[in-house]
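Okay, here's the structure, questions in a sec.
Yeah, one chain of the complex is gone here, protein chain that is, but the others are all in their spots.
By letter and in written order, the chains are A and B; residue numbering begins at 1 in each of them.
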Amino acid sequence: MTVRDAVVAVDPAIAGRDMYDLIAELYPICRSITGEGFRSTLDTLARHLDLAVHEVPSGTRVFDWTVPREWNITDAYVETSAGERVIDFRASNLHVVSYSVPVDARMSLYQLRPHLHTLPEHPEWIPYRTSYYDDNWGFCLSQRQLDRLAEDEYHVVIDSSLTDGYLTYGEYLVPGASAEEVLVSCHACHPSLCNDNLSGVALATWLAKALAGSEPRYSYRFLFIPGTIGSITWLALNEATLPRVKAGLVLACVGDPGGLTYKRSRRGDTEIDRAMAHVLMTSGADHEINDFSPYGYDERQFCSPGFDLPVGCLNRTPYARYPEYHTSADDLDLIRPDSLADSFKTCLAAFRVLEENATYLNQNPKCEPQLGRRGLYGAIGGRSDTQQFQLAMLWVLNLSDGAHSLLDIAERSVLEFGLVTEATDALVRAGLLVRQ
Amino acid sequence: MTVRDAVVAVDPAIAGRDMYDLIAELYPICRSITGEGFRSTLDTLARHLDLAVHEVPSGTRVFDWTVPREWNITDAYVETSAGERVIDFRASNLHVVSYSVPVDARMSLYQLRPHLHTLPEHPEWIPYRTSYYDDNWGFCLSQRQLDRLAEDEYHVVIDSSLTDGYLTYGEYLVPGASAEEVLVSCHACHPSLCNDNLSGVALATWLAKALAGSEPRYSYRFLFIPGTIGSITWLALNEATLPRVKAGLVLACVGDPGGLTYKRSRRGDTEIDRAMAHVLMTSGADHEINDFSPYGYDERQFCSPGFDLPVGCLNRTPYARYPEYHTSADDLDLIRPDSLADSFKTCLAAFRVLEENATYLNQNPKCEPQLGRRGLYGAIGGRSDTQQFQLAMLWVLNLSDGAHSLLDIAERSVLEFGLVTEATDALVRAGLLVRQ
Partner (left out) sequence: MTVRDAVVAVDPAIAGRDMYDLIAELYPICRSITGEGFRSTLDTLARHLDLAVHEVPSGTRVFDWTVPREWNITDAYVETSAGERVIDFRASNLHVVSYSVPVDARMSLYQLRPHLHTLPEHPEWIPYRTSYYDDNWGFCLSQRQLDRLAEDEYHVVIDSSLTDGYLTYGEYLVPGASAEEVLVSCHACHPSLCNDNLSGVALATWLAKALAGSEPRYSYRFLFIPGTIGSITWLALNEATLPRVKAGLVLACVGDPGGLTYKRSRRGDTEIDRAMAHVLMTSGADHEINDFSPYGYDERQFCSPGFDLPVGCLNRTPYARYPEYHTSADDLDLIRPDSLADSFKTCLAAFRVLEENATYLNQNPKCEPQLGRRGLYGAIGGRSDTQQFQLAMLWVLNLSDGAHSLLDIAERSVLEFGLVTEATDALVRAGLLVRQ
C-alpha cells in the first residue's frame, strides 16, 4: 500500500474523534519532563503503536546540558488549621509547580504567599508553572482561590521526590524504501494541558498509525519527547541519524479552532517548507505562513546552527496567541475533533507531496501531443473537474523538461498537488511522460 | 527608413479604421482550419501584402499530429416539411459545426435534437462549435430559434466535403539587417468572428505593411495560420528557423474596447516580455500582465518545452473573459477602430524597443559632464518635456557603464523608452556616449 492509498483509506473525521478520545484519556495524568507520568503516557500510546521506549540516566551529558534528576509526585496540598485542603493536587495537577522539591511545613499565609502563583487577569484559571533547573517549590491556584485564603497557620505538603533516575522518551519508526527520514516530533511533558501538548501527541500518534500499514518512499520517525531537554537528548544520542533527515515537523497546538499556522525551517525553502506552503495555499482555508524564529518549540533545537535540519513547526493558533495557553483553560473544551481532523489531513497531504514529488520527462516535447487521439479527453469525461484536469495535464507536459519537479509544477500552476499527480499518472499511462 | 521612421510615418487612427474595414470585408467568409475559406482570406490579404501561400498535403505528419483532410462546404440547412429553412447556413456560417461530415436525411426533432447547439444563457446568440478530429455533424442556433422548432419531419442537409487536400497558410517576411527574427503569428481559421480571429489577422497585416517599407534591424516574420494545427505544422516544417527567433507575439482578440493584456512567454523575462511590459507600464493606460500558462492560443505550441521560444501573447480582453467569445455576438459591433489602433501602436512601440535597444558607454564616467556647456539644456528649450528629457539624459549617463542596456535604463528610470533613446541620441551627438 502506498502512502496515497493509506491516506485515502483513513477518514479524517473519525480520526479527529479518536484523537479527541485519546486526549481525554491522557488528560488526567500528571506529566513532567521525567517521571512516572511520562512513562504512563507512553504506555497509553503503546496500545496504538509499537513504541520503542528509551530511558536515559540522570546525569548524562547531552551537549551543553545534563539530563536532570527524575521527578515524581504522589500528593500535595495546603491545609488550614481546621484541616481543610484549600489547595489540592488531587483536584488539578496544575496546582503544583512542576519539579517542586518536597515540602512538609507549617507557615503563615505571609510566609506561603511568595510560593503562590495566580493569573489576576483570568481570575478563574490556574496557571501552569515549572522550575526544572532551580531547586524551588510552589503552588498555582486561581485568583479566586487566593482571594478566599484567610490568615492562618497552613500545613503545606508536597510529597514529591527528585532522585537519580531516567529521562524517558518514545520513538516509532515506519521504515520506507529509502533510508532518508521524515521526522515528526511532539512534546509530551505537560500535565493536564490539551492544546499545548496533548493535541500534538494525539496527532503524531494518528499519523504514525495511518502510515504504519503503508510502504512509504521515505522512513517516518515519530518522537514523543519532553520539550527542550528531550530534543537535545535525542539529538545528542542520534547524531549519526541526522544526515538522513530530509524533512521534519514539530507538532503542537493543533487542536484549537483557529486556522493553521506553519513556521518555516531555518533554511526557509526546504521541501517540507514548500510542501506545507503549497498544501495550505491550495486548501482554500485561512492560514498563516511565518518565517523561522529561534523561539517556539523543539524546532529551536533541530534548527540550531550546528544541525540546521529542514524541520518546520505546525500549529493552529501559536502558543503566544491564545489566552488559555499554559493555564487550566487549555482543557478539553478548547480543542475540537474537527480541528484535529483538519490538522491530520493537512499533514498527510504534505507527506503525500514528499512521497510523490519527482521529476518527469515529456516524451513529446515539441508542441503539445494530441491528447484527444489518446482518449485523454474522453477518459475523463465523468470528472466534475475535467477542465482543471486538462489544465493540469497541459502544465505537466509543458514543464516536464527535466528541470521542474511536480512540486515546482504545482507551485507555478497553483493547482492542487493531488490533481497534478493524477494528471501525471494519466500521461505516464499514455506513454507521454517518463519518470526521470 | 528605420523602424522608428516607419513608426512615425503611420497614423494609428487611420490604420485603425483601415483594419476595421479589412475585418468587415473578411467577416462573411466561412473559414475553417483548411479549405477555400482560408484560401480566400489569404487572397484578400494578398492585396495588402506580397504573401507566400503554403499548401501542406493532408496526411503530412507534423510531430504528434497529422494534417487533416480538407473541409469545404457549399450549403447547409434544416427544412420543415413545409419547405421552410428554419436553420440556414446562408444566414450565418456559424450555423454549421465546423468540419461537419455531409448529411442528407429526414428526421424528427427528437432525432435532430442531439445535433443542435445553443446558448441558453444568451438566447439570441449562436454559438461557434467545431469537431475537427471526430467524424460528427451539427448545427448551432440561438435558443430563441430552438424554442420555435415544432415537432416535424425535418430535412437535414449539410453539403460539405472532407477530402484529401491541403492545409493552407500565409507567410510574409520583412527582411532585416540581422537574420534574427521577430515572429508575429495569428490564427485565421474562424468563420464570422471578429475579435477572436479577424482582429489579430488585421493587426498582423497592418504591422507587416508598416514595417514593409523599412530597413529593420531584425527580420520580421508574419504567420497567418489555422490555430493549433497551423502552428504545429509551421514549427514542424521550419525547425531550422527556430534558433533565429529572438522574440515573438501571438495576436488575438485585439479589437475589443478592453485594456491590453500581455501574457508572458514561458521563460517570462525575455526581451519581448520586458519590452511589452515596459511599453504597457509607461502607456498610462489600464493593462494587465500575466504569467505564462499552457492554455490559450498558439503560444502553447511556440512555448512547448521542446522549443521554449521567447513568444508572448497580446490580447485586449482575453478569450475566456468576454461573454461574446465564440458566439455570433463576436461581430463587427464588438470591435472598434480605436482599439485596433491602440493595439497597433503598442506593438510598434514594442518593436521599437527591440530595434533600438543597445548598450552604450558613457565617455565621461567620472562625475556628470557639464551639459550646459554643450548646449544640451538650451538645445531642448522648446520641448514641453524638458525636465523629463534632462532626467533621461542623466539616467542614460549614469547607467551607461557597459552593464545596462537602454531597456534596463528605461525600466529602472520608469521613463518611456522613446524618451530614453532620444536622450541617447543627443548624448551620442555630443560625443558623450558611444554605442558599445
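Note that in this section contacts are C-beta pairs under 8 Å (C-beta built on N, C-alpha and C of every residue); 3 or more make two chains touch, one makes a residue touch a chain.
Bear in mind the structure is a predicted one, so any value in this text is a computation, not a measurement.
Participant: Pick from A:50, A:64 or A:121: which residue touches the chain that isn't shown?
Facilitator: Hidden-chain contact among the options goes to A:64.
Participant: So one chain is hidden, and I want to know which residue out of B:145, B:185, B:317 or B:362 touches that hidden chain in the complete assembly.
Facilitator: Selected residue, touching the omitted chain: B:362.
Participant: Would you mind spotting which of A:102, A:213, A:243 or A:294 touches the chain that isn't drawn?
Facilitator: Residue touching the absent chain, from the options given: A:294.
Participant: I need the residue numbers on chain A that touch the omitted chain, in ascending order.
Facilitator: Those residues of chain A that touch the unshown chain are 62-65, 133-134, 228, 231-232, 235-236, 266, 291, 293-295, 300-301, 303-308.
Participant: Mind pulling the chain B residues that touch the left-out chain?
Facilitator: 362, 364-370, 372-373, 391, 394-395, 397-401, 412-413
Convention: only the chains that are shown with their structure count from here on.
Participant: Counting only Cα atoms for the centres, state how far chain A is from chain B in Å.
Facilitator: Here chain A and chain B have centroids separated by 54 Å.
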